[in-house]
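Excluded from the complex is one protein chain; the other protein chains are retained at their positions.
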Amino acid sequence: MNIGFVGMGKMGTGMARNLIRAGHQLTVYNRTHKKAEALAADGAQVADSPAEAARNAEAVFTMLSDDAAVAEVTFGDEGIATKLKEGAAHISSSTISTSFARHMAEEHGKRKQVLVSAPVFGRPEAAEAKRLLVVPAGEPKAVERLRPLFDAIGRETFVIGTEPWQANAAKLCGNFMIASVLESFGEAFAVIRKSGVDHHIFHAVMKELFGSPVYANYGGIIADEKFEPAGFALSLGFKDVRLAIEAGQEAAAPMPFASVLRDHLVSAIANGQEDMDWSSIALVSARNAGLKADKG
Amino acid sequence: MNIGFVGMGKMGTGMARNLIRAGHQLTVYNRTHKKAEALAADGAQVADSPAEAARNAEAVFTMLSDDAAVAEVTFGDEGIATKLKEGAAHISSSTISTSFARHMAEEHGKRKQVLVSAPVFGRPEAAEAKRLLVVPAGEPKAVERLRPLFDAIGRETFVIGTEPWQANAAKLCGNFMIASVLESFGEAFAVIRKSGVDHHIFHAVMKELFGSPVYANYGGIIADEKFEPAGFALSLGFKDVRLAIEAGQEAAAPMPFASVLRDHLVSAIANGQEDMDWSSIALVSARNAGLKADKG
Amino acid sequence: MNIGFVGMGKMGTGMARNLIRAGHQLTVYNRTHKKAEALAADGAQVADSPAEAARNAEAVFTMLSDDAAVAEVTFGDEGIATKLKEGAAHISSSTISTSFARHMAEEHGKRKQVLVSAPVFGRPEAAEAKRLLVVPAGEPKAVERLRPLFDAIGRETFVIGTEPWQANAAKLCGNFMIASVLESFGEAFAVIRKSGVDHHIFHAVMKELFGSPVYANYGGIIADEKFEPAGFALSLGFKDVRLAIEAGQEAAAPMPFASVLRDHLVSAIANGQEDMDWSSIALVSARNAGLKADKG
Partner (left out) sequence: MNIGFVGMGKMGTGMARNLIRAGHQLTVYNRTHKKAEALAADGAQVADSPAEAARNAEAVFTMLSDDAAVAEVTFGDEGIATKLKEGAAHISSSTISTSFARHMAEEHGKRKQVLVSAPVFGRPEAAEAKRLLVVPAGEPKAVERLRPLFDAIGRETFVIGTEPWQANAAKLCGNFMIASVLESFGEAFAVIRKSGVDHHIFHAVMKELFGSPVYANYGGIIADEKFEPAGFALSLGFKDVRLAIEAGQEAAAPMPFASVLRDHLVSAIANGQEDMDWSSIALVSARNAGLKADKG
């Protein structure tokens, strides 16, 4: 297929590369041109605008940081929506709000374009290694037609709904579940340390108990307090938790754990941690337990 | 070694059997005699009182449901402490409070007996299969001397402290971390279901994302609402969360996630769920989202 | 002064009437014309649009339900901003978001118009009786010039800041404090009732203890469960709590009590209470304690 791809960050680059490897013809765009050009070596064409990336595409991916960025490349003057053909699809893989996803679906619908939300779980290494989990939602025929693309970028595809925003709800809830692990480590480590126990040993036990890379990796980062450089910035984690709470509000489902996360992330930001890894939420529990009052 | 073992529930039976398999001579006791006799076939002697189980032992295990039960078999008229030899050890594997562990250490100390706390992680199947994680704490020489026993009942031994209560703090924090997973599933499922998404698919994604048996098993139980029969009763989970909060209070470390857990477990009990599996904490989030107001 | 007034709900009507009583010349507007005409008997002129109400005014009040309503009457085609004179003031008394207040200040500024936020505390009866508390913020000279208007509608004026949004932050925090009283009654009543105590007696004690009409009135409503008709709809209370949390986020100040309020209000909405009085948040605590599972 002819595929457009907008957003050549670490995630987008890995995803685009796997689409090329699967035999698709890619036209890529990135605001800072240089990152897009890196893909040229792999055989991608480089576009000068999102519109141009979309013009001849059967589907155009977007992989960007937030609602505002997606809105700009989609509905701006040179945006995807201006050139995407009738019946062609915008595949939105960014972690965006459910309300913006609904708005996009409506706007594309007016233009007889199709929106499919297809957020992914996994870090840049997983994107590069085609190890992502892909969670698409949208009109069933469109999703089926695009399935080869999802399969090309991930290790498993889970069709989760018939309306695009449902996939965004699922992605936000998934990130909420990861964030909950970070907070539970933060609280447990504070008790453990103040009980005079080496929290690295406690982490080793949890690693075995859960048998999960999430617990192994994040528990280790928190135990070692290696919050810089950030794998995933706390400010982005804060955005995701807020959007999860909003998704809960729209569905009329309370989320008290998410509320604790929000409050602790706000405290982290108030104490200068927005650029640290989001696992540094654990510093809030540490400070509240009287540990390291002078740090973070 | 000559080993006593008090508390022949599902966990204790598996642990005792593995001690026998490792070549130790066991004398076992259980309040309801019958359960103890099951071990006779494996070569254990059956005692008529905790005291008798302790009399000739170098170490006597206790594996019971709570502080009160351990207090009775340890310091009651026919209790372990009345007969345990000087220098011999009481290995407490029950999930008890840190304050009671300190009290026990002191009382045994007066009698020149040794207390080692050695709580375990794992379900009855894991106990039977010698797959437990064993987390002992106590006087280092005593712990070293007893290590063959820990290695005999589990797949890995993590010495976590030099004072017995520290191991109990670790066990309580570990259970808190599992409980946090249950709650995060409860909240996420409520949002997902009220968003019109099949939460079984969301569970499938989480299973892959975390790659952990804890997420696979408990997520499945919650998705299917198979809360009976209980693998671990909600009333026991409530006890553990309360004790975790107490351990946090003693250490002066706040635990807002544990507080949410406590409040939701109280609500579960108020709605008649004490005998269900503790993962039925998820019903509280469901009800609070207006789902199944008539159930649980 | 020549004063415009847009929004002739219960609050606005009382406020407008007191401005007339103080000798000001009023031109009033309301979307449903009839409510505006009620003021004609008091000597007000009735305008056909917000723009017309603003045309000759030195100051124009708005008293509406939310951001969207204020945005429409202010920046719509026939909005206040189209006709308000240079140097004249828009006095915004609605409970709106701090971010929208900042947006309005900027937009008015471009037109050389002045924005003063002047939210009020008090119910319709207090508005009618000139018993409101008025909390203005804005450019100091403008606030000073408009002070006679504030004094005309309330029993006391508290100038709280030099930027309009600061008054909105204060109003939202004040409503948060009232909402906290509702929740604390809800939790205490649940414990009291389940302890077999008549919660009306407990309410009588609290009435004496706090000596506050807020505790007397709301405590009574909650004790009697007289949630309909609503004095202040739960859906509006939910809006205010969300905006308080947002104000906290902007200031980087966590609000765990507000988070509990938000979660309980979401649960109330999920259970069909949006049109009840916001004090019906207490039903959430009642349900969570197993009381009246079939109601609300």
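Letters are used for the chains, namely A, B and C, taken in the order the chains are written, and counting of residues starts over at 1 for each.
Quick note on the criterion: a contact is a pair of C-beta atoms (placed from the backbone, for glycine too) under 8 Å apart; a residue touches a chain by one contact, two chains touch by 3 or more.
Here the structure is a predicted model, which means the values were calculated and not measured.
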Residue of C:V135, C:L149, C:A270 or C:L283 in touch with the missing chain, whole complex considered: C:V135
Option from C:A170, C:L265 or C:L283 whose C-beta touches the chain left out: C:A170
Contact with the hidden chain (one of C:M11, C:A44, C:V116 or C:M206): C:M206
Option from C:F100, C:F121, C:F150 or C:W278 whose C-beta touches the chain left out: C:F121
Residue ranges of subunit A at the interface with the undisplayed chain: 194, 256, 263, 266-267, 270-272, 284, 287-290, 293-294
Touching residues on subunit B - with respect to the absent chain: 242, 245, 248-249, 252-256, 259-260, 262-264, 266-267, 269-270
Subunit C, residues in touch with the chain not shown (by the definition above): 98, 121, 133, 135, 137, 156, 158-161, 163, 165-166, 169-170, 173-174, 176-178, 180-181, 183-185, 187-188, 190-192, 194-198, 201-202, 204-206, 208-215, 244, 247-248, 250-258, 260, 263-264, 285, 288-290
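The rule is short, and it goes like this: only the chains that are shown with their structure count from here on.
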Centroid comparison with subunit C (C-alpha atoms), farthest chain: B
Centre-to-centre distance between subunit C and subunit A (centres being mean Cα positions), rounded to whole Å: 38
Inter-chain centre distance, subunit B versus subunit C - centres from mean C-alpha coordinates, in Å: 52
Contacts with two or more other chains, residues of subunit B listed in rising order: 194, 256, 263, 288-290
